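With one protein chain removed, the remaining protein chains of the complex are shown where they sit.
Right, subunit A next:
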Amino acid sequence: MLLIRCPYCEKDLPEVEFRHAGEAHLVRPSNITEMSDAEFEGYFFIRQNPKGIVFERWRHVHGCGRFFNAARDSVSDKFLTTYKAGEPKPVLGDRE
């Protein structure tokens, strides 16, 4: 079982307290009604799903209830860091 750090609770907690919530850093456009089909497809349906570092949303659903973001290696499953919703993508250069 993975330990996940909730950036709001500032604790490493068992993964069963958390719920995965898809790719991070997708912003719902304010002009959503004006998007072309292709733009809407890109926003709503297309996901990167890379092998390697992924940025994804998690929710501490059985804890504080907050949504936050995580950088995780999809090969090793290792969480590189977690950070609060709304914060920019972290620079991961120095990390493994």
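Everything that follows uses one rule, which is that contacts are C-beta pairs under 8 Å (C-beta built on N, C-alpha and C of every residue); 3 or more make two chains touch, one makes a residue touch a chain; residues count from 1.
Note that in this section contacts and distances are computed from a predicted model.
Undergrad: One chain of this complex is not shown here; going by its UniProt record, which of these names is it: "Sarcosine oxidase subunit alpha", "Imelysin-like domain-containing protein", "Carbon-monoxide dehydrogenase large subunit" or "Putative tricarboxylic transport membrane protein"?
TA: The UniProt record for the chain left out of view names it "Sarcosine oxidase subunit alpha".
Undergrad: Decide which residue listed in A:Leu3, A:Ile46 or A:Leu92 touches the omitted chain of the complex.
TA: A:Leu3
Undergrad: Using the touch definition up top, pick the residue from A:Ala21, A:Ile53 or A:Leu80 that touches the left-out chain.
TA: Checking the options A:Ala21, A:Ile53 or A:Leu80, the one contacting the hidden chain is A:Ala21.
Undergrad: Which parts of subunit A are in contact with the chain that was left out?
TA: The list for subunit A reads 1-3, 19, 21, 27-28, 32-33, 35, 37, 40, 44, 57, 59, 61, 65-67, 76-78, 85-86.
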